[in-house]
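Of the protein chains in this complex, one is absent; all others appear in place.
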Amino acid sequence: MNISTITEQYVRERLTKGVREGGRGMFEFRNMTLEIGKMINAEGSAEINLGNTKVLVGVKLDVGEPMRDKPDEGSIMTGCELLPLAHHSYDAGPPSAESVELARVIDRGIRAANIIDLKKLFIEEGKSWNVFIDVYVLNYDGNLFDAGTTAAVAALSNARMPRYEDSKVIREGNLGKLEIANMATSCTFAKVAGTIVLDTDGNEEDFSEARLTVANDEKAVRAMQKGLGGSFTPKEVDKLVETAFEKSKDLRRIIKSSKVD
Amino acid sequence: MDKPELIINGKRLDGRTPEQLRPIKITAGPIRNAAGSAYIEWGTNKILAAVYGPREALPKHTSDPDKAIIKCRYTMAPFSSLEEHGRPGMNRRAIEISKVTKEVFENVVLLDLFPGNEISIFVEVLQSDGGTRAAGITCAAVALAASGIPMRDIPYAVSVGKAGDTLILDMNKTEDNYSNADMPVAINPRTKEITLLQMDGELTPEQVRQGMAMIDKAGETITRIQREALRRPYEKVQEKYKASI
Partner (left out) sequence: MKRLVIPGEILADKPLRLDHTLVEDGKTCSTIIGLFDDQAGSFIPIEGLWYPQPGEKVVGIVDEARLNTDSINLNAPYKGLIISKFTEGNLVNGDIIEATVKDLDKTGTVVLVRPRPLYGGKVLAIKPSKVPRLLGKNDTMIKQIAEGTKSSISVGMNGLVWVKGGNSDLATDAILKIQEEAHVSGLTERIAKMVGASNQM
């Protein structure tokens, strides 16, 4: 629908009473399903449904030149497409600031958590593996950050590792798995009409004033991003970081149980 | 690399006979935000199609005061091919496919009813294995029918190629690479009107005729699968309550 389906008054009244659509808790994720490995041409893939938000992540590995400033490492490149079929307001064209921010934040969490040891992607002088992560948003209904990060980590955790032989990339046959050194997840909170909630749906995002994404692994915060024009107090940030650590246990469990051996 | 034999003892590389289609599965409605949507698995092709509109045609200079316009965007995901990582967005091939796909739907949608508006059709190839333009059209047709936008027919598409001198229907990527002809065709099944016709390679006029006949026959199967995809959501609800219409 191309108009706001609820008024700010409606949202504000319900949230101050602790009521969300579908009886959801203030810090509760919507129903999440993960389907791994359906895209067999990609080295890895995962499709996530978080409520009605649907995101497909594809992972490809190519052999190329290392970055000039890191000649003994491979690289990770994360891209995000807000496909025009995902929402009436999404246009085709050059990447919007929204899609670039999304890609960079998802990338940051993965990179800072060292999910992939880039040194292990080095092949020989002038050649290393480049990992391409493409976050394809298929249906928007809020919280692309967590949907994207969860699917990206799940796709990486179940990716094949191609071989490089006789200057050729071998993508089929008996292949091992891409080596994963860690796991990270993210929780995105938003202040909606004055109340802070986790995992906003599309309607709640229409009335979000401030947003905070916290990406972490078991030990540490790995990345954070505050978005939109509003603000958080230090106490709020503290509480949200704590909540993210708490909630991330479930997210790690979901990703682990989706792994295909 | 040596050219492989595409047909050995009457069987193709994947075991099909020359006239055989790959398996096709279509599901309607996967993209909730869209007016209509469909997902197709055609062999190992995996393609999503979604329709938005009729909605105001913007920018204004693209609008037509007498009828709706169709906008079509066919793209392939960077992870869709077994080869290297592709570039996101549209290349020249995608631009051409978008155009000929648009023209298929310009023929069947009742555009006069929505002057000044646009109907946007998006085809996203998530995984490719030859024949994506035909699969994309077949899938987009279901998405359009599901959207409630009035149409005179539901088109389907499929291509014909050649293995040596034998015509083969619905080539996969390997066959397409080594075939010396490729003729994709889209048809309105009720009237047999041809709304997409492209050809590249070498075909005698008789082979073109034979190819068309093969396509017409395959159309019976493809249109049945499209119809089933459209009916299934309604039949599911009926079954749930063991009720009738």
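Note that the chains are named A and B in the order they appear, and that numbering of residues resets to 1 at the start of each chain.
The rule is short, and it goes like this: a contact is a pair of C-beta atoms (placed from the backbone, for glycine too) under 8 Å apart; a residue touches a chain by one contact, two chains touch by 3 or more.
Everything numeric here is computed off the predicted structure, so don't read it as measured data.
A.B. asks: Would you mind spotting which of B:Ser37, B:Ser147 or B:Thr195 touches the chain that isn't drawn?
C.D. replies: In the complete complex, the chain left out is touched by residue B:Ser147.
A.B. asks: Of the residues B:Pro18, B:Gly53, B:Gly161 or B:Pro184, which one touches the chain left out of the display?
C.D. replies: B:Gly53
A.B. asks: Which subunit A residues would touch the chain omitted from the figure, given the whole complex?
C.D. replies: Contacting residues on subunit A, toward the hidden partner: 1-7, 9-10, 21, 23.
A.B. asks: List the subunit B residues touching the unshown chain?
C.D. replies: 36, 53-56, 65, 68, 108, 110, 113-117, 145-154, 188-191, 227, 230-231, 234, 237-238, 241, 243-245
Following the convention adopted for this analysis, only the chains that are shown with their structure count from here on.
A.B. asks: Between subunit A and subunit B, what is the gap in Å from one C-alpha centre to the other?
C.D. replies: So the centre of subunit A lies 31 Å away from the centre of subunit B.
A.B. asks: Spell out the part of subunit B that touches subunit A in their complex, as residue ranges.
C.D. replies: Listed in rising order, the residues of subunit B that touch subunit A are 30-34, 37, 44, 46, 48-50, 52, 55, 73, 77-85, 88, 120, 122, 124, 126-129.
A.B. asks: Given the complex with subunit B, which residues does subunit A contribute to the contact?
C.D. replies: 2, 38-42, 45, 52, 54, 56, 58-60, 62, 79, 81, 83-88, 92, 130, 132, 134, 136, 138-141, 169, 171-172
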